[in-house]
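All protein chains but one are shown at their positions in the complex.
So that you can tell them apart, the chains are marked A and B in the order they are listed, and the count of residues begins at 1 in each.
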Amino acid sequence: MSATTLDRVVGTARRSPTFAVGFGIILVFALLAAFADILAPMPPTLSHPYETLKPPGSGPFLLGTDGNGMDVLSRVIHGARYAFGIALPAGAIMAVVGIPLGLIAGWRGGWVDEVLLRVLDVLRAFPTIILALAIVAATGQGFLNVILVVGFLDSPIFARIVRAEVLALRNATFVRAAVAAGNPEWRVLLVHILPNAILGATAQLPLRMAWAVRISATLAFIGIGVQAPAPEWGAMIRQGAEYVISGEWWVALFPGLALIAMVLGLNLAGDGLSDLLDPKRRATGK
Amino acid sequence: MMLDVQNLVHRFPGGVNAVNDVSFSIAAGETLGLVGESGSGKSTIGLLVTRLLAPTGGTILFEGEDITRLPPAALRKLRARLQIVFQDPWGSLNPRMTIGRLLEEPLALHTTLDSAARIAEARRLADRVRLPAASLSRYPHELSGGQLQRVSIARAIANRPKLVVLDEPTSSLDLSVRAGILQLLDELQRETGIAMLFISHDLETVRLVSHRVIVLYLGRIVEQAPAATLFDNPAHPYTQVLLSAHLPPDPAMRLRRHEVTGEIPSPINLPPGCFFAGRCPVALPACTAAPPPAIALEAGHSAACLRIADGTNIIDPVEERA
Partner (left out) sequence: MRLLEVEDLHVEFAARGLDNRVRVARALNGVSFTVDAGEVVGLVGETGAGKSLTALAAMGLLRAPARIPQGSIRFEGQDILAMSDRELEKIRGRRMAMVVQSPLTSLDPLKRIGDQLVRMQRVHGTARGAEARARAEAMLAAVRIPDPARRMQAWPHELSGGMAQRVLIAMALVNEPALVIADEPTTGLDVTVQAQVLDTLRDLVRARNLGALVITHDLGVVAHYCQRVAVMFAGRIVEDGPVAEVFARPAHPYTQALIASTPGRIAQLGYTVTGGTPPDLYDLPSGCLYRDRCPRATTACLAPPPRIALDATHGAACHYAWEAA
């Protein structure tokens, strides 16, 4: 890492410690996900039939074992793959669907705007978790299905964020000045409005990803979507919940902590990002 | 004529009558001042003339061409020759583009210059409006208000337009910065013979920069005259009231104040006669019946007041304190 890059990293961290902490947490999970095969002491679904429900610290099982005799630590590490497996594609769907939708709805209004607003009304009236549950249950339980449902369910919300930004920008003097300069409509939209609208939206993306991770874990907890024994945190918590009463707390606790940390990391990164992306703060640090 | 506006009318959704039958023209190399208080429709006229708004009625001829109902593609081409500078220098420039890119944009849109030629031309423009060369790589928020307004002016003149509408270009700037901008505009007009429509509520500035001045009240022209004539011999009672309310920055000048009472009519529900009749100290019964016609006083000087016919249009000032 060259000196200037290091300076920039340090500078970023100082300007927004919130982002730095959040990004740091995400980075740790990303490394866990990437090198899970190396870092995990044993395969996540390897069962030790005679070593079920061992407490943390017993033998090679640092965080203990679950009811199937699988190593909790290894499963928590591999769970990061599922978390990113949902967060990244769902975030991509939100961006790909939500940004154009929000741009058009905010700039043109008309029927696109009407439809978007009505869909949002429906989503607001309905608890999302129940909606997601219903759709996944109806369309089949694969992981891919969960990704698609979560991504598309949240796209209108992301579109609304973009739409609000566009609405605020539509009457900005610089947009009017861009029209007056002779910019064609597509250029006004893509060159002048989009880069300014995307600012607020980008900062929202990690927050929406956090939501996606949470909701997919919740689905798994209810028993929809990813199924045991796949090392998914929500599914692990569900499995572990049965043992909490009988005193085997570690089975549910560690995936729970991982889930909390991941969601917290994404939320912190999102909050910090909105500070960092403000162009007034970028160059002068005012 | 560079610009010829006939019977311009604009009504905003909600029934606000912003511009009510306004006709005027601007010659090449001329600066026409448009003054009025808030709600006079002066900024709306600026937007209509540059076709950033579509007028409800009337015609706009620019260099002899009717641009009132121009389709978007033709309108975009027109914008090389017809430009506008807005009041708010901090808001008029895309915050995510560098000054250099902002200056290149009008060239990219209207010329066939390649990238290197555009950069060279942007440098020349920056130099012309006296922006330091270093500012080309900066973002708008790194510049002062006066510098930003210079960028907006440079963008406006990039394609050598024939007419520039200046909508309160100096109103949000400090006094000493303002003078520099006015000087720049003056130089540009002398060099290129550009015509200007200078919109402002600041009477002193309008007097300084304009050849002719139009006074607006509730979207209607009450008086127009060469600048010196208008400020020295205002004929319409409203113009007299407006000028007398101005505070010259000189304590030695005595104020001659006219008192007006009464409410300003709502632009949604305008009276049938003279809009000023309700506040006018010399209103006649006939003033409320029909809009008064513009009456010529001398060459280029006319005012829409019935009192001019018998010379009783001059109102007595309430004597001002020492």
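We take it that a residue touches a chain if its C-beta (ideal position, glycine included) is under 8 Å from a C-beta of that chain, and two chains touch if they have at least 3 such contacts.
These figures come from a predicted structure and were not determined experimentally.
Novice: Can you tell me which of B:H10, B:R96 or B:R207 touches the chain that was removed from the display?
Specialist: Looking across B:H10, B:R96 or B:R207, the contact with the absent chain belongs to B:R207.
Novice: Hey, which of B:T112, B:S176 or B:N269 is the one touching the hidden chain?
Specialist: Of all options in B:T112, B:S176 or B:N269, contact with the hidden chain holds for B:S176.
Novice: Thinking of the whole complex, not just what is shown, which of A:G11, A:G109 or A:P127 touches the missing chain?
Specialist: Hidden-chain contact among the options goes to A:G11.
Novice: Residues of chain B in contact with the chain that isn't shown?
Specialist: Answer for chain B: residues 37-38, 144-146, 174-180, 182-183, 186, 201-205, 207-208, 241-242, 245-253, 255, 257, 260-261 touch the chain left out.
Just so it is clear, only the chains that are shown with their structure count from here on.
Novice: Suppose each chain is reduced to the average of its Cα coordinates; what separation in Å results between chain A and chain B?
Specialist: Once rounded, the distance between the two centres reads 52 Å.
Novice: What does chain B use to touch chain A in their complex?
Specialist: Within the complex, chain B touches chain A at residues 50, 52, 72, 76-77, 79-80, 83-84, 86, 88, 91-96, 105-106, 109-110, 139, 141-142, 152, 155.
Novice: Under the definition above, what is the set of chain A residues touching chain B in their complex?
Specialist: Residues 172-174, 176-185, 191-192, 195-196, 279-280, 283-284 of chain A touch chain B in their complex.
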